[in-house]
Structure formats: structure tokens, C-alpha cells
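Reading through the C-alpha cells given below for one structure.
All protein chains of the complex are present and in place, except for one that has been dropped.
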Amino acid sequence: MADLTTMLGSLQLKNPVMTASGTFGYGDEFADFIDIAAIGGIIVKGTTLHHREGNAYPRMAETASGMINAVGLQNKGVDYFIEHIYPKTSAIDTAVLVNVSGSTIDDYVATAEKIADLEHIPAIELNISCPNVKQGGMAFGTCAASAYEVVDAVRKVYPKHLMVKLSPNVTDITEIARAAEGAGADSVSLINTLLGMAINANTRKPVLSTVTGGLSGPCVKPIALRMVWQVSRAVSIPVVGLGGIMNATDAIEFFLAGATAIQIGTANFIDPTTTVKVIDGITSYLDANGYKSITDIIGKLEV
Amino acid sequence: MADLTTMLGSLQLKNPVMTASGTFGYGDEFADFIDIAAIGGIIVKGTTLHHREGNAYPRMAETASGMINAVGLQNKGVDYFIEHIYPKTSAIDTAVLVNVSGSTIDDYVATAEKIADLEHIPAIELNISCPNVKQGGMAFGTCAASAYEVVDAVRKVYPKHLMVKLSPNVTDITEIARAAEGAGADSVSLINTLLGMAINANTRKPVLSTVTGGLSGPCVKPIALRMVWQVSRAVSIPVVGLGGIMNATDAIEFFLAGATAIQIGTANFIDPTTTVKVIDGITSYLDANGYKSITDIIGKLEV
Amino acid sequence: MKKYMSDLIVTANTPLNNQYFLLKLTSKETLPAMLPGQFVEVLIDDCSNVFLRRPLSVHFVDKTSNELWLLVQRIGKGTEKMSTWQAGQLVNVLYPLGNSFSVPEKQSSVLLIGGGVGVAPLLLLGDYLKNKAIVPVFLLGARSKSDLLMLEEFAKYGTVYTTTEDGTYGEKGFVTQHSILQQKFDKIYTCGPTPMMKAVAAYSLKNNISCEASLENTMACGIGVCLCCVQDTTDGHRCVCTDGPVFNIKDLKWQI
Partner (left out) sequence: MKKYMSDLIVTANTPLNNQYFLLKLTSKETLPAMLPGQFVEVLIDDCSNVFLRRPLSVHFVDKTSNELWLLVQRIGKGTEKMSTWQAGQLVNVLYPLGNSFSVPEKQSSVLLIGGGVGVAPLLLLGDYLKNKAIVPVFLLGARSKSDLLMLEEFAKYGTVYTTTEDGTYGEKGFVTQHSILQQKFDKIYTCGPTPMMKAVAAYSLKNNISCEASLENTMACGIGVCLCCVQDTTDGHRCVCTDGPVFNIKDLKWQI
């Protein structure tokens, strides 16, 4: 059976399948359906320095092969996480990462600093690409200079693996990826959601309370795949690919395009067992095609 | 019955439903299915100064609720158009627009100049957003300065209605729209396709000969709608909305978001009668809701 | 409660009128206990415009036939498709989800107010109350006679009063105008359109009756992870899919 062990730089994962932030809660919500310790890495909900109530509802619109969300980083803040949630996530026998979000550089730094002390959190995913908050969020991720600035500031206080999550709402994502790399990121993950909008023609109102929100699901996969391919050729740090992955075949496409690991997001809502099915499917694919290790297919697209 | 007459600046259309370039041929291909003169405007295939063979095949990949194309502006050049196609399109009793594409500013200018002389072409759509050509194309549309430059140059030689087609592959589409407006565009149309990619996991090769291509269809509608909404609030010239419109409800969403007219693209492949169904559906909607004219709903989203 | 994902088999799909249908699903295994107010998330995978699962209340669990009943209103693409499902078809379902109506005090007088397809969760609640030796009163409202559904089933568990907006059956008007409300109840459970539930809530508050309402919201996951389905409560944003769908109206920030 092929070896799925994955090295994201120095961060070792038992396999390359992670869960995307905001789509997997804190993991235990899925324990009735799957063995969550079988997953390569669990990235928990976007965590901010202070408690956030998130946006007003409605927060969700279904679209063709996808959905738009406008959650707005609802979470109880990093201190609550450390006190009440971390003890539980520590018990999960796999890598648990915290997705760190913020409105100001100071917020990001303060949050990352607190998480740096947590023994069982080997890495953070720095979310500089959330389209659903008024200040900060995506603004940092849509300009190379500000991306550099925030990654650089967090790098100084966060010694463990620093993954930076990029926004697809940009002209040239490789530029932002290179800025993150230059500022010391250990890996980049992409894509976060695309800025979208839904309207109810009957009520003549936007479907979402915030008018616009973040588009995810299979509809965005072609864009995500293209960006992963571009970024993996532009930087030397590992790339974590996500965006619309529904099954093992989708995942394999991302590996071929250059992703070292992948994340499953919206698919968890359609089928809560997607993660383990993808892991099994990757193994079958590698075995059927005579590959010994997942590393044998990374970036192996024959162009 | 509500009045569908549409004014795009000084360009009058019998109704606000146009066909998107590259998806409707030169119109007569649809004559077996519908009365093509019933359409508000027909925008013909991207036309360049010289004959272009386009990209190698395969040129198409189906995706979730959409498709990626890599046609690469195959066309016989503007002179062939004028000599062989224009005589036929002139006979169609509706507005026929030419979509003008190019690799250099000189190309755009020379092509526009030739078309300016054609009595029965009341407008051109300047395509500064084609992702499928190596030089020029989208490059012009992803930077405000070069967008300004090409629109400005064409404006000087093209006295009739100048519609500029924008690329969605940008960080801030309002910036490009304002540049086009500043350079004298009479209207902007958006969106062209999003840059996407498809991989065949079995062959481990890209599906398209060009690796990446342009994503269209309902999957992109949320992004298109958001951009139309943003641009219509950023410029004073009319906005023509397109991207994933499959039916009248979709079209109405674009009007509410601020589009003065809309275009139907990929939907023509699924149902060649889409255009007339959308026209009928818009009338029914306006009548059912007591509107006298299509202008009553443009930009009337209740935010 | 443990949640399950499994392929259930359609055993019957019966149109009740031109808008509503009753879908019965069975499982190879014995169905787990489901509480009144809980819901399921149904996958509709043969429909090109439907991406997410659809949340539907547990209408009833027939233990003798091991059947889960769903009472469904044809409203859009997904429910339209569901109405065409035929016996034998497999349907992937997540269940049971959400919290449930609370157990009332023994021997209290209980009123169950349902409107439209909102009557759905009240049948299982009736069954549940019966097992607790409580005989509830049902007050069911609809637009017209033909929209009053499953009356005979409800009658198995208590007295059924009805209203129709057009007066074609029961008292004419809205549920909150029904004469039975002149009686005093200890507890009210309600499910239906939000305006109706707000009117019921207003009545309950005014008359100092404890009241629980089963809410809807736009849901992506149904299991508390996406945070798309929040309701504003005195305790901030709470998920309808896990903290609800049943809320005590005193916890809701409803302007009534």
C-alpha cells in the first residue's frame, strides 16, 4: 500500500488530506461519521483575538455547484479556544492547526503569539483572505506589500510551521505567494473563497445580509487548480491546494498540479465522510498506478 | 406588455438581451431554432486583424456547472469578415456588433478602423480580456493603465458606440472599468471568462492543449453578478452584464444588480432557444410585477 | 445523540394534494430513536441545480414498519425532484439532527400549533406526548381545506382544531384567532411560517405561557460546523441546526 506520509516542510502529516477551516468545526462534530484521527490534518474554524458574533443572517446562498457564505468569522476568540476547545482538540491523534484571522496586524500577531504556546498545535494557517469581514481579512491578501507585512510580523512571533492562506480575488496570485514566501511563510494554502453575490429576483433583495460573500464548492475548482499550478511553479515552499475538492479524483488533480497536501471544505457538508473516502481513493489510485508514495505524483502533470 | 426597449447610451436595442461573443457564431447558425431578429443584439465571434487558426485541440473541458474553452480567437480576420460575413449579418434585422480582439494596440486600432466604416455595425465590443491568446488579450484588461491606453487609441479612430469587455481575472474590476470610462468607452460589458484549468487524472495530462483556458457558465454567475454590481456603482456609463445567465430569472438578477443589458453565452450551447426564452421571461416578470419598462428594474436591488 | 448517514429506501411517496407529499423511507437496520422536533438532511443527487442537502423535519417514525416519514411541500427544485421519487429508490440521509421539543410537566395541558407544512414535526410530538401520557390539543392552520394534512393521523393523539384562511374548513382566519385560545394552556409548541410563530409567541408572552418554536434557516451542513444557520438569541448567534431548531421563545430576540 502506497505511503501517504506527507512533509509540509518540517511539518509531518500522516496523509495529505486536511480539512478546510470553517467547514469542519473543531473536528468532533464528525466523530459519529468517521474516525477523525484518520485525517491528515484538521484546520479549525477561523480564530480571532476577540470574540466575534459574525454577520447577521441570512448567511448562505446555494449556487450552481457551490455556495456563498457570509459567516464573517463568528468565533469566541482565541482565549476561549485555548481554555475550552484546545483541551478537546489536543486529544485528537492528528495534526490540528488553527486558522488565525484578524482585522489588524496587531490582532494577527497577538493571536498567533498565544497559539504559539500550545504544545498540540504544530502550525497555524494565517488567513489573509477572508472576504467576509469589513476590515482587514482579504485586504491583506490582495496586495503583495500588505501580505508581506502581516506575514513578516507574525513570523517574528510564531516559530512553528506558518501556513499562509491566499485569496483568489487577485490579478496575479503568484505575486502574493512570493511575498508570503519572502516574508518567511513555511507553506501557502489556496484558495480561499471567491467574492460572489446572490440575488433573489422575487424579493429584489440580496440573498445574504452582507450582499456579497465567499463562493466555494466544485464551481471554483477550475480556478483553484489553475492557481495551485501557477503558485507551485512560482515558489519553493510547499503548496496546499483546495477549492471544490469533492472526491479522490479531484484531489489527485491538485497533486498533479503541484499541491503537496490538499484540504476538503464544502464537500464535508454534502458528505461528512468525504475526507476518509478521499484518503482511501488516493491510496487506491497510487496502488493501481504503481506508485509507492504520494510524493511520486506531486507536480507530475505532463505538460 | 412592458417595454423592453433599451438604450445603451445612444445605442438603441429592441430589447436588452444580446448574445455573447464566441457563443453564437454569426447568428444564422441559430436560425433553425429561433427568430434571430427577435434578439436585442448579436455580438459576433472575436475578430482580429489577421486570420487566426486558434489553438490546437482539445479546446474544451466540461466542469461542474460550466466549461473551460481554449479556442484562442480562431477567425478568418477582419477583411474576410467584411467581405464574406458582413453582407449576411447586415440582413439581420437587429443590432449586430463585432467583438474586436488583438495582440497589439495597433492591431486593435486597425481592426476597429475597418469596422467603423460598416454601416450596419452600430458598435464594437472591444475584447481586452481574452485569456486564450499568448500576447495581448487579457493582459490589456488586467491593468488599468494598459486598459486606458488601448481604449483611448481605439476611441480616436472609432466614432460609434464603443463597448469595452472587461476581464474578471483582476483584484479590482472597478479600477479597470473606470479606466475604460476615462478613456472614452460608451459602455462596459462583463465578465469575460475566468482563467481555469482542467486535468485528466488518468492520463496525468491537462485536458486542454493550452493547459489553462476560460471558464464560463452558471458556475461563474455569482462572481459575474458581484462584479456587475460593483462596476455599475463605480461608473456612469451603462453596464452590460453576462456570465452564466441560463434563464430569465438569472437575467433579472443582473438587471437588479445594475446591468442595462445582458448577454447570453454558454447557455446557447445547452439550449439554442435560450435567448428568446429569456426575452419572453423578462416580459412576463415585468408584467407580473407591474413594471412598465425594463428600465424600472435596472439597479433596483434593495440593499 | 449519535448521528447516522445512510441510504434509506423509499417505500412510499404519496401526493397529498397538488403541493404536499408524504415520503416514507425505510432502513435495513432498525432506525434509531428520533425525538420530536429533530430533522434530517436529504441528499438530492439526481438534480442538476441542487447542490446542498435539504433539511426536513422528522414527521413520524413508524416503529412497526421501521419507517421514517417526511411531510414535504413542493416549493422549489429539490422538493420538486423529491416528489418524483419512486418506491425502491435509495436516498442518502443524515439523521437525526438538531435538538427537540422539551418534555412538558406531567398532566399539563399542552397546545400544539402548526401552520402549513409546519405541522410536520407535530405528529411525532403527538406520539411522544402520548407515550408520556399527555393528550395534547392540536390547532392546525392552513390556507384552505385541501392544505390541511394528515388530520386523521393527528387525531390519534389528541383533539384537533383547525383554521383555514378561506373558511373552507374549521374556523375561518388564522390560528391565533381560534376560539380554543380562550382556554388556558400550560405549554405551547409551534411550528409554521415565521409570522404565524411570532403571533403565537406574542399570545404566549401575553398570557404567560411557556412556548417553544421550531425555526427554519438556510442550512449548508446541518451539523453545526458551517455557522450559516444562525438565529439571533439573547445569548448571541446560535445555530438553528444544533442549538435548534427548537427554541424557547423567551430566548429569541424577536421583535413582537
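Things to note:
Going by the order they are written in, the chains are A, B and C; count residues from 1 in each one.
Operating definition for what follows: a contact is a pair of C-beta atoms (placed from the backbone, for glycine too) under 8 Å apart; a residue touches a chain by one contact, two chains touch by 3 or more.
Here the structure is a predicted model, which means the values were calculated and not measured.
Considering the intact complex, the chain excluded from display touches B, C. From the options C:47, C:137, C:151 or C:180, the residue with contact to the chain not on display is C:47. Listed residues B:66, B:196, B:258 or B:281: the one in touch with the omitted chain is B:66. Checked against the full complex, the candidates B:48, B:210 or B:268 give a single residue touching the omitted chain, namely B:268. Among the residues B:131, B:217, B:241 or B:258, only B:217 touches the chain that is left out of the figure. In the full complex, the hidden chain is touched by chain C at residues 45-48, 50-51.
Panel shows chain B; residues 22-25, 29-30, 32-33, 45, 53-54, 56-67, 69, 71, 74, 217, 266, 268-273 of it touch the chain omitted from the view.
Keep in mind that, in the parts below, only the chains that are shown with their structure count from here on.
A summary of chain positions shows that the Cα centroid lying nearest the centre of all protein Cα atoms is that of chain A.
Here the chain pair with the top count of touching C-beta pairs is A-B.
The distance from the centre of chain A to the centre of chain B, with each centre set as the mean of the Cα atoms, comes to 34 Å.
Taking the mean of the C-alpha atoms as each chain's centre, chain B and chain C sit 47 Å apart. The multi-chain contact residues of chain B, meaning those touching 2 or more other chains, do not exist; every residue touches at most one other chain.
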